[in-house]
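Sending over a structure as C-alpha cells; questions will come in a sec.
The complex is shown incomplete by one protein chain, all other protein chains being positioned as in the whole.
Chain IDs A, B and C follow the sequence of writing; residue 1 opens each chain.
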C-alpha cells in the first residue's frame, strides 16, 4: 500500500453561505493530495503530461461526513491500495481537520491516456518501479 | 418520478489545460440542475433557507463518460425516482451535450436540516404536496 | 458604441460565508458577458480560437458597490466604447441586480494574440466589419 499526506488551508473563496466548504471544492483538495503523492515518489503529474500522458478522472465519489470551515488546515490523505495493472488507477482519499476528525472520504478513478491519440495506455514504467517498492 | 432539465453554457473558467471541463465543476452543473428542478415546482432553494431549512450534500458521485468543451450548451437532467420519506433525498443527474450524447451521470444525496440546530428534519410539506403529484 | 446585455443566475458555489458572491467570481460573470456580446455579432470566442487567435486578459479592474446574493438573476452589460485600432481591446462591464441597481462596474483589457507564436495581432477583419456598423 502506498500512502501520502499533505496539507491544504481552506480559502475564503472555497466557503459558501452555509459557512462551510462547498462540496465541489473537495475535487481540488483531492487533486492536491494526488499531486503531492506523486511528487513524494520523485515524479510530478506535470512531468507525466510532458511525457505525453494525461490522466482524466473517470469516476469521482465522496461522502461528506463533517463540514470544513474557513482557515482550517486540512490534512488530505491519498491511498493506493493496489498497483494498477492496466490503464486504470484507483485512489482512496480522506480529508481530516486539525483535530484529526474525518471530514470527507472518497474514491477517484483515473485512466492513463496518450495525450495525442487519447488511447488507453499504462502507468509509465519509471513511476511503476518506484511505486512497486511500496507493495509486497 | 419527477424530472426536470435545464441548460448550462460552459465557461472558459471551467475548462482546464486538458481542454475539457474540470471534473470538479460538474458539482456546480448538478447544483444548477437541482435549483431549476425545485423552481419548476414553484419553490426555490433560497426560499427553503428562508424557511430555516438547509440541505447540505452528504454524498456525491459521478462517472465521467465523455468530456464537455468550452462554449458547449449542456443539458442537465435532474431525476427524483422516489419521494423522500425522511431527512434524506436522492437525486440522479445527467449531463448531455448538444448532440444528445451523455457526458456525465451521477447521484447526489442531501439531508434536510434545520438551519439553527442542524438537526434532521423532513421536506417542507408544501413542497412535498407539489412533488407528490408527480408520483402517481 | 457597441453594447450587449446578458443574464447570469448566481450559483450557491459562488457565494462565500459573508452571504454574498465572492469578488473573484465576477471575473466569470464578466467573461460570460463578453462571450454573449461576441455571439450577438454572429461570432463566438470559440471560433476565434479555431481561427488561431487567443485573447488573454492583460488588465482587470472592478469596483464592488453593492453585493450580489444567491439565486439573484444578474444582468451583465458589456460596452465597447471605441473600436480597437491595434492588438488591444477594452471592455467596460457592469453588473445589475433584478431591481436595476448597479452592483459592480469594471474594465477589462485583452490582447489579440496569434495562438501559435503568441505574437500580437489585430481583431479578425470579419468581426471588425460587423462591429464597425455600431460605430458612427
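Going forward, contacts are C-beta pairs under 8 Å (C-beta built on N, C-alpha and C of every residue); 3 or more make two chains touch, one makes a residue touch a chain.
For clarity, every value in this text was computed on a predicted model and none was experimentally measured.
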The one of C:54, C:83 or C:130 in touch with the missing chain is C:54
Options B:2, B:22 or B:45, residue touching the unrepresented chain:
B:22
For subunit C, enumerate the residues touching the unshown chain of the complex.
18, 20, 22-28, 31, 54, 56-65, 67
Absent-chain interface as seen on subunit B, which is shown:
12-13, 15-17, 19, 22, 24, 70
Against the chain that's been left off, what residues of subunit A make contact? List them.
9, 11-13, 27-28, 31-32, 35, 44-46, 70-71
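Basically, only the chains that are shown with their structure count from here on.
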Can you work out the whole-Å distance between the CA centroids of subunit A and subunit B?
25
Using mean CA coordinates as chain centres, what's the gap between subunit A and subunit C in Å?
34
Listed in rising order, subunit B residues that touch 2 or more other chains are 27-28, 31
